[in-house]
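Take this structure first; my questions come after.
Removed: one protein chain of the complex. Kept in place: all other protein chains.
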Amino acid sequence: MKILTIVLTDGPYISEYAEIAYKLAEAALQQYKVNIFLYLDAVHIPKKGQDPSFFINIGQLFSGLTEKAVVIRACARCAGARGYLPEEEIIQGSNCRDYFPRIRITSLYELSEMLSKSDRVISLSR
Amino acid sequence: MKILTIVLTDGPYISEYAEIAYKLAEAALQQYKVNIFLYLDAVHIPKKGQDPSFFINIGQLFSGLTEKAVVIRACARCAGARGYLPEEEIIQGSNCRDYFPRIRITSLYELSEMLSKSDRVISLSR
Amino acid sequence: MKQEKLDVFLLTKPPFSSRSELCLKLAARSGKARLYLAGDGVYHLLGGVEEFSKCEIYACKEDLEARAIKAGKKVTVLDNFYSDFIEDIMEHCRHEYTY
Amino acid sequence: MKQEKLDVFLLTKPPFSSRSELCLKLAARSGKARLYLAGDGVYHLLGGVEEFSKCEIYACKEDLEARAIKAGKKVTVLDNFYSDFIEDIMEHCRHEYTY
Amino acid sequence: MKSVFYLLDTAPYGSEKAFGALNAAAVSLCEMDVTLGLYRDGVYLAVAGQDSRKLGLPNLADILYAYGELRVLVHEPSLMERHLFGEILIETLELADEEEFFEAMESSDCVISF
Partner (left out) sequence: MKSVFYLLDTAPYGSEKAFGALNAAAVSLCEMDVTLGLYRDGVYLAVAGQDSRKLGLPNLADILYAYGELRVLVHEPSLMERHLFGEILIETLELADEEEFFEAMESSDCVISF
């Protein structure tokens, strides 16, 4: 199975890239393995409790992707800087209690690993 | 006492505006009343638990400003969209448990009120 | 249809953005490119990007509608923009760029 | 020193940014302006903004050092950049703009 | 401050900024003289016929119509550069040449940029 990796650097709402990434992932996941790496401000995307009255709930969209086997990982340095701290215990597939299930904080080396195993990489950034 | 209001729209780390706003507020607070309104991505600034290994902790800087009577308010719509929800109870001057003390989520009308009462307004935005 | 391995460009930035300029330069160098316009990238159609660029051009329907932008005849408006784009980059393309 | 009520501009964006261009246009229109450079705004000194602009120009010392940018003789490098800027906009200025 | 000029130089839909600028301008209407200036990519907001339902985003043109009393200036040179002069524009907006646009900024007590 071919692998697609999407690299994001922007947070939700302020830019449309989280939504575009969702649409790309949704279109790809039936035929391909899809990874999403959240870097810089993108580590805000999987925060639980988002309640955007006028926009689509981006956190829920990404949570939905993980139910369809999309692997979503967030950079530990970027997440830590912004107050999302990894814990030793993994609950419902996540090591961050602020995040949706199955979305995990990992080392930046995971980005490199995702890239090296991918057949295609899409980078979206403001 | 003259009033200065600073309007921010960017989150911490990704842009230097939170730091510049801090320096402006720190320089102004001895002689003037200072307000800071957090709009769009800037509602991420007062999140507790930030641990930026290589950068200055922006959340703590802003928390320090509130101890010196700087009034910091965050837009309710922007905060809610990003998962920062106001509660009815006000604990340590804040109505959001994710936020540092004394930093409160308010209606956008508060921005308008701050502006109309200010002698000077500085807007910093990417 | 898309037999030939071409370079594929996804452009989501509006005109006058330096990333847009870079994208269109690389597409021109490629000679054989397909250009997909989504998000604010659809604003390039106002300036007639389909006239001066030799690429095949595809645009995202819902982004055109939101922005009230019409596509000329040389532009293929895709209902399933993202599925078509994904198939293209995963199966039929040499190099893919996103700006 | 700063008796005359001038327009004050705080520029934190680098050259080629459209906000920088707007800032410098407004400063030129003002005729009597003080331009404060901080953050990436100090990169304007490389192009000699102090030569072609008629403003008095002030630059932030720590931003110059971080970026390894030297200021020419016509530029006042301020140790207490933010205090001086705040005093200027609160007490001595007609209109203040930040870009 | 008795008057405020909101400067929007970002395109609609690609970012929350246009929506944010509109809301900020709207809430200021009761207390101050408000002008929303569309500049550079901000002028794309002026195009009539926007339909953002399929994107799941608020229709920003509808918001402009809803706040008919809001003064919205469109910077003409930005419109020209972006080949928007032939397009149908939202009729409640006011075209301004560069001189008029800058004068409106200069005569406002403060400028807030998005």
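Residue numbering begins at 1 within each chain, and the chains themselves are lettered A, B, C, D and E in the order written.
In this text, contacts are C-beta pairs under 8 Å (C-beta built on N, C-alpha and C of every residue); 3 or more make two chains touch, one makes a residue touch a chain.
Since the structure is predicted, the reported quantities are computational estimates derived from the model, not experimental observations.
Q: Using the whole complex, pick out the displayed chains that touch the missing one.
A: A, B, C, D
Q: Looking at the full complex, which residue from C:Tyr43, C:Tyr58, C:Tyr82 or C:Tyr97 touches the chain that isn't shown here?
A: Within the whole complex, the residue contacting the unshown chain is C:Tyr97.
Q: From the listed residues A:Val34, A:Leu61 or A:Cys78, report the one that touches the chain absent from this view.
A: Among A:Val34, A:Leu61 or A:Cys78, only A:Cys78 touches the chain that is not shown.
Q: Pick out which of B:Ser15, B:Gln50 or B:Ser123 touches the chain that's been left out of the picture.
A: Hidden-chain contact among the options goes to B:Ser15.
Q: Write the list of subunit C residues that the hidden chain touches.
A: 18-19, 22, 25-26, 29, 95-99
Q: Name, in rising order, the residues on subunit D that touch the hidden chain in the full complex.
A: 12, 14-16, 39-40, 43, 46-48, 61-63, 65-69
Q: Determine and list the subunit B residues touching the chain excluded from the picture.
A: Touching the chain left out of view, subunit B contributes residues 13-16, 19, 54-56.
By our rule, only the chains that are shown with their structure count from here on.
Q: Which chains lie in contact with each of subunit D and subunit E?
A: Chains in contact with subunit D as well as subunit E: B.
Q: Enter the minimum step count from subunit A to subunit C; a value of 1 means the two chains touch.
A: Contact-graph shortest path, subunit A to subunit C, evaluates to 1.
Q: For subunit B, which other chain has the most distant CA centre?
A: C
Q: What whole-number Å value describes the gap between the mean CA coordinates of subunit A and subunit E?
A: One centre to the other, that is 33 Å.
Q: Using the touch definition from the top, which residues of subunit B touch two or more other chains?
A: 40, 77-78, 119-121, 123
Q: Can you list the subunit D residues in contact with two or more other chains?
A: 18, 96, 98, in rising order.
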